[in-house]
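All protein chains of the complex are present and in place, except for one that has been dropped.
Order of writing sets the labels: A and B. Residues in every chain begin at 1.
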Amino acid sequence: MWKTIIRRVLIMIPQIVILSALVFILAKLMPGDPFSGTIGPNTDPKQIEALKRAAGLFDPWYVQYWHWIVNLFHGNLGQSYTLKQPVVTVLGNRIGNTVWLSLLSLIVSYAVAIPLGMTAGRFDGSRRDRAITIFNYFTFGLPTFVVFLLGLYIFGYQLNWFPTSGTISINASGFFEETASRFYHMILPGILAGVLGTTSTVQYLRSEIIDAKSQDYVRTARSKGVPTNKVYSRHIFRNSLLPIAAFAGFQITGLIGGSVVIEQVFSYPGMGQLFITAITSRDYSVVTAIVLFTGILALFGSLLSDIILSLVDPRIRIE
Amino acid sequence: MTVLMEIKDLKVHYPIRSGFWNRITDYVYAADGISFTIEAGKTYGLVGESGSGKSTIGKAIVGLEKITSGQILFNGEDVSKPSVRRKMKYNKDVQMIFQDSLSSLNPKKTIYQIIAEPIRNFDKMDKESEKQRVIQLLDIVGLSKNAMFQYPHQFSGGQRQRIGIARAIATNPKLIIADEPVSALDLSIQAQVLNFMKRIQKELGISFLFISHDLGVVRHMTKNIAIMHLGRFVELGTREDIYNNPQHIYTKRLLSAIPQIDIANRDANKAKRAQVEAEYQEKRSHFYDQDGLAYPMHQISDTHWVSTPPTNISEGAGK
């Protein structure tokens, strides 16, 4: 099994190289360069050219690409044009926020979706199943920003249960208090995003279970005299959860992509919000860095999925 | 007698990849040094258990399997290369009938489209004569012309197998490879399909290579039979040679395993089967080389060939 995993990790190397090349090309196609923000209108054009030459902007593309890669490995992603800070610093402040929020909403999403999917699948056609299907229509059909805004209005402004913006209260001090405050700020967006993210899991799990119920191995289990509850827990749920578990890696990247809307609505300073700000202010070096980061994250997500699958499915684990 | 096809030392080896770099470490000898001749208008049976390589040979003949080495001569021309096959419209003359009639017929196409497809590929016909030909073919296999506008799933297993036959004979082929064409069918339907195949074979003078694990069906359908085990022929002869005078221990074992409708002698048959099995286990190492493969065949009569261990050659040749 370790061989499979190591081989799978090695496959990622060319994938990352291709991704970095694509991002590099994208960056080159964008207007502006590292000096765009620092040069005033009165600077001598000759001086600009000399600066650009010194920075290697007239080198052949492969030399530039090489320098870019070397810088990348040194953690140098360039300078944010608008914030006048290194891109790495800008991202570093935000990544944590987004990752924690995404993780919370992923946990909420599974905590809600798995019991619902199991109930709907086990008792398909019953009233409970129909109620869950209606719930599913809502999570699927309601526009996310409407739900977020509504949630913010009701629970934030009207009921005052949760903070309405930011990641931490300015009054928080000390590790425990800060952590608690960060968590408190995440709860509302995390739950809302989590609940809205249940649709596909509920639907998928439900149909997996209905499918598994009529499998021959379930009939075999019943022919052994295994009580119904145990048939479900040992044979049906376990086998139906397998594709869900395998999909978890992809879910993580999807949630980070989805954080754009929620961070915007909740004024939550994460990557999604940064991405929007960077695009509107044409802060290309930040945009490029986020694209690269998200791309790498997607690759890791699929790696994670493959590893989970190879851990839980003996047909893959044992070759 | 005109020789239609000559297969010379046909080998199909599949690579086994293993180790960290997925290098080819060994081969599966699916077909290993197979030679035989098919004469025009005659029927041949190829018998073996699952994994014997019998289907591989069928697929190699129609060009669905890449051959490792050896020759397939059709009317004197080597057709082992795809370019040669295309040029001489080989598959107009050599067609295949598959075991699983549902998955071998495109579910989205009407019966008309399915049967007309080979006609369009190989024969230039105007719309009207194409339609007449399809009706004629449906009539040959005993289906009404209304079937033309229906889809495969609307037919029973036996009817679908007949549609498969209509498609196979659409281009007036000279050789049909039938790979387990009746093993998924009920007895009364099997009888119907076998009768059809036999009648068509006789009326149209088509050569048949009938691949099956069912010795009863093969005996009914073919006059010349090859017994295959682990990628090699172990015995080749006429129906009488194989059934009345089997020489190889594997042939004897296969024949003794066929259920007998002989209730009075049930126990005697069972004892005999046990005896043959014991003999097979005992002499196995003698009849197969150190790699577990059968030895080359030697001729013991005008029609009868048997795989013989080296020490038996002089004795065998004297018969």
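Throughout what follows, a residue touches a chain if its C-beta (ideal position, glycine included) is under 8 Å from a C-beta of that chain, and two chains touch if they have at least 3 such contacts.
By definition in this document, contacts and distances are computed from a predicted model.
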Missing chain, UniProt name, options "NADH dehydrogenase", "Molecular chaperone IbpA, HSP20 family", "Oligopeptide transport ATP-binding protein OppD" or "SusD family protein": which is it?
"Oligopeptide transport ATP-binding protein OppD"
Touch assignment to the omitted chain, from B:Gln190, B:Ser207 or B:Asn224, lands on B:Gln190
Which candidate, A:Leu242, A:Val260 or A:Ile276, sits in contact with the chain we can't see?
A:Leu242
Of the residues in chain A, which ones touch the absent chain?
215-217, 219-228, 234-235, 238-239, 242, 312-315, 318
Even though one chain is not shown, chain B touches it at residues 49-50, 156, 186-192, 194-195, 198-199, 213-217, 219-221, 239, 243, 253-254, 256-264, 266, 269-270, 273
